[in-house]
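What you see is the complex with one protein chain gone and the rest in place.
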Amino acid sequence: MDSMTYIAMISIIIAGITTGFGTMAPALAEGRSVSAALAALAQQPDASATITRTLFVGLAMIESTAIYCFVVSMILLFANPFWNYYLAQAAGQ
Amino acid sequence: MDSMTYIAMISIIIAGITTGFGTMAPALAEGRSVSAALAALAQQPDASATITRTLFVGLAMIESTAIYCFVVSMILLFANPFWNYYLAQAAGQ
Amino acid sequence: MDSMTYIAMISIIIAGITTGFGTMAPALAEGRSVSAALAALAQQPDASATITRTLFVGLAMIESTAIYCFVVSMILLFANPFWNYYLAQAAGQ
Amino acid sequence: MDSMTYIAMISIIIAGITTGFGTMAPALAEGRSVSAALAALAQQPDASATITRTLFVGLAMIESTAIYCFVVSMILLFANPFWNYYLAQAAGQ
Amino acid sequence: MDSMTYIAMISIIIAGITTGFGTMAPALAEGRSVSAALAALAQQPDASATITRTLFVGLAMIESTAIYCFVVSMILLFANPFWNYYLAQAAGQ
Amino acid sequence: MDSMTYIAMISIIIAGITTGFGTMAPALAEGRSVSAALAALAQQPDASATITRTLFVGLAMIESTAIYCFVVSMILLFANPFWNYYLAQAAGQ
Amino acid sequence: MDSMTYIAMISIIIAGITTGFGTMAPALAEGRSVSAALAALAQQPDASATITRTLFVGLAMIESTAIYCFVVSMILLFANPFWNYYLAQAAGQ
Amino acid sequence: MDSMTYIAMISIIIAGITTGFGTMAPALAEGRSVSAALAALAQQPDASATITRTLFVGLAMIESTAIYCFVVSMILLFANPFWNYYLAQAAGQ
Amino acid sequence: MDSMTYIAMISIIIAGITTGFGTMAPALAEGRSVSAALAALAQQPDASATITRTLFVGLAMIESTAIYCFVVSMILLFANPFWNYYLAQAAGQ
Amino acid sequence: MDSMTYIAMISIIIAGITTGFGTMAPALAEGRSVSAALAALAQQPDASATITRTLFVGLAMIESTAIYCFVVSMILLFANPFWNYYLAQAAGQ
Amino acid sequence: MDSMTYIAMISIIIAGITTGFGTMAPALAEGRSVSAALAALAQQPDASATITRTLFVGLAMIESTAIYCFVVSMILLFANPFWNYYLAQAAGQ
Amino acid sequence: MDSMTYIAMISIIIAGITTGFGTMAPALAEGRSVSAALAALAQQPDASATITRTLFVGLAMIESTAIYCFVVSMILLFANPFWNYYLAQAAGQ
Amino acid sequence: MDSMTYIAMISIIIAGITTGFGTMAPALAEGRSVSAALAALAQQPDASATITRTLFVGLAMIESTAIYCFVVSMILLFANPFWNYYLAQAAGQ
Partner (left out) sequence: MDSMTYIAMISIIIAGITTGFGTMAPALAEGRSVSAALAALAQQPDASATITRTLFVGLAMIESTAIYCFVVSMILLFANPFWNYYLAQAAGQ
């Protein structure tokens, strides 16, 4: 088994783990925020405009951490600098 | 055992783990949101329109993280760039 | 032990784990939602129509993550692209 | 030890684990739902019809995830495609 | 050590683990349900008929998951298809 | 070390673990039920007949899961089908 | 190292673990029951006869699971069927 | 390293672990019971006789599980049947 | 496998883990902050200006720790000093 | 490395672990009891005699489990029967 | 693989882990502080000046622990004394 | 590597672990006790004499378990009977 | 790989872990203290001087444990007595 295979295997493993585990916390945090928003709406229906606006800003912030993870996964799968180096090596042989 | 077999094995493992574990947190978060929505409905039945609308937007946001995981699994199973590279290698031999 | 055996073993393992562990969180989340619905019904029996409708939509969303896991398991057992490749290899020998 | 033995061993292990661990969460979720139903009955005895109906629908949904796990175990024990393939190989030798 | 021994060892291990761990969650869930029933009885003694009926239906549902595990253990110990196959092999030698 | 020794060792290990760990959850669940019964008695002493009857039915259900585990341990120690097979093999040699 | 030594070692290990870990949950459950009894006594001193009677029945049930574990340990140390078999083998040599 | 050394090592390890871990749960349970007794005394000082009597019975029951563990440790250190067997073997050589 | 491959593999692994796990806590912390902000808005709608300003400052502080992790990942993937050293070594050979 | 060294190493390890981990639970339990005593004193200062007496009896019971662990450690370090056996062996050589 | 490679690999691993895990607790602690500040603002809007000042001092203290971790990571990546020693060794050869 | 080195290594490891982990629980328990004392002081300032006296007795009891651990560590570092035995052996050679 | 490399590797690993993990608890503890201070300010704004003074003393005490960890890391990186010994050995060769 040569170096390329190791790089490919590691890239697959880490791409999956980064997305699979890295989206856990954002999902839980969004669930918490949505719950709080619903409880707030039930308590103070008149402030629904402020509440939903704050909720969306918060969800966007939280989603950003999930997107960092997804971006790292996509980089590892489709724009992996180490894989490209070895591809170039293999092509240049 | 050649490189292709390793790539295949790793892809199967990670595809399963990414979906199997990555959908845990969204499921829990959706369960929390639905619970909060039901409690909110019980407390303030008149605001049901706002509550269900906020709930659906929230569920969509949370579901998105589950879908990231499912997308990574599907990429690994059916559009795996590393597997395709080795298939091309094997075909070109 | 040849490559096919490894692929078969890994597919069995991951199919079981993905379903066995991946349905945990949906089950817990559904339990939470049903609990919340029952508490909501006890608190506000007049809103039972809205509550059960919201509950069923929520359960459907949560069940979807369990179904992602079950689908991945079924793909691994009965429509596994890597296994099919090796079957074709073995048949073409 | 030949390939068949590995397949058999793995199938036994995964069949047991999938059922043994995969039924944990449904059991806990059903326990939670039943508890909530009993608390709801104690609080609002007049709504017992709606409560028990909602409970049974919820239990059915939760039980479905336990049944997914049991189905995967039964498939692995009695309708295992990989085992059948090797049986056919062994018979065709 | 031949294949039969491995199959026997694995069957024993998994039979024990499936029952030993798989009955944990049902036991806890039944404990929770019984607790809720007792609290409900203390709160609303007049509804004892409805409460105990709902409790027994719930306990039966929860016990079913424990029985799935026990069934899988018994299958592995006394009706194990893989063990039978190797017994037939050994007898046919 | 021959096959019989392995079977004996595994049987001892699993017999101990199944009882040692499998009785944890029933013990905790019974503790919870008894606690709830005592709290219920303190709250509603007049309903002591119904409460203790429900408690004993519940304890019996929960104890049943502990007994499943104990039964599996006893089967493994004193009526182990795999051990008997090898004993018969050894006697028939 | 012969088979007897392995059997002896495993028996010691499992005897210790079964008692050491298997008595954890009963101890905690009894602690919980006693706490609940004391709280009940403080709340309803007039019902002390019913409370202590229910407590003792409950403690007996819980202690039974600890005794299952202790019994298995004693069987492994002093009436171990596998050890006896090998002793008989060694004596008969 | 001969069999006696293994038996000695395993006995030391298990004697320590059984006491070290097996006394954890009783200690916690006793702490909980004492706390409950103190809270009960603060709430109902007139019932101190009943409370302390119930507490001491409960502590005795809980301490019994700790003593099971200590007994097993002492058996392993000073009355170990397996060690005695090997001592007799060594003496009889 | 030469040194460069090890460096590449380790860099991929750590880049994924640092982002995947390092963004968990910030996501949860942001979810908590947003929840608290929503609850505060529901309780005191008049102070919405102060609340949202404090929320945004807090989110920025928390996001900074997620960004530390993302920065380390990016350094490891695209500006890795150790990889560059070995690239220079390889080029200078 | 001879048998004595193994016995010495294992004795050191287990002596440390038994005391280090076995005193955790008593410490926590004593902390809980003291907290409860302080809360009880704050609530019912007139019952301070009964409270402190009950506290000291309880602390003595809990400390006893810590002392079991310390005793086992001291036995292992200074009165270890297995070590003494090998010392006698070595001296008698 | 020579010593330099080991040093490089270890430095990458520890740099990632120190930042990735070491920033978890500060993030959670800041989330808690911000939540408490928001709750305090909602409860006592008039004290907003004192509250936000105390919050910022507290956030700075907490952030300092995250910065310790980031500093250690940066030292390991860009000012690693051990790496420098080996670089000097390699240059001086 | 000779026996002395193993004894030295094991002694260092266990000395560190026993103190490092064994002081965790006492620290937490003391924190809990101090918290309870402060809450009690705030609730009943007049009973400060009784409260602080009870607190100091409790802290002394808890500290004693930490001191057991520290004593074992010091014994292992400076009065280790096994190390002394091997020193005497080495000196007597 | 010679001794120096091992010492260097271990020093890097432990320096990172000590800071990365050792600052977790102080960060959480500071977050808790700041939260309590903010809640106290909201409840009793008039006592802000005493509260902030007590908070700062407390934060200093807590920060001291984080600084112990940082100091140990710095000693390991820049004033490591074992590394210095080997450096002197290497220089003196």
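Labels for the chains are A, B, C, D, E, F, G, H, I, J, K, L and M, by order of writing; each one numbers its residues from 1.
Keep this in mind: contacts are C-beta pairs under 8 Å (C-beta built on N, C-alpha and C of every residue); 3 or more make two chains touch, one makes a residue touch a chain.
Computed from a predicted model, the values in this text were never measured in an experiment.
Student: Contact with the hidden chain only, please: which chain M residues?
Tutor: Interface residues of chain M facing the absent chain: 2-3, 6-7, 10-11, 13-15, 17-19, 21-22, 24-26, 28-33, 35-37, 39-41, 43-44, 46-47, 50-51, 54-55, 57-59, 61-62, 64-66, 68-69, 72-73, 75-76, 80-82, 85-86.
Student: For review purposes, identify every residue of chain L that touches the missing chain, sorted by number.
Tutor: The list for chain L reads 1-2, 4-5, 8-9, 11-13, 15-17, 19-21, 23-28, 30-39, 41-43, 45, 48, 52, 55-56, 59, 63, 66, 70, 73, 77-78, 83.
Here is the rule we use: only the chains that are shown with their structure count from here on.
Student: Chain E to chain J: how many Å between their CA centres?
Tutor: The answer is 38 Å.
Student: From the mean C-alpha coordinate of chain C to that of chain D, what's the distance rounded to whole Å?
Tutor: Chain centroid spacing, chain C to chain D, equals 11 Å.
Student: Give me the residue numbers in chain B that touch at least two other chains, ranges are fine.
Tutor: 2, 11, 13, 15, 17, 19, 21, 24-26, 28, 30-33, 35-37, 39, 41, 43, 55, 59, 66, 73, in rising order.
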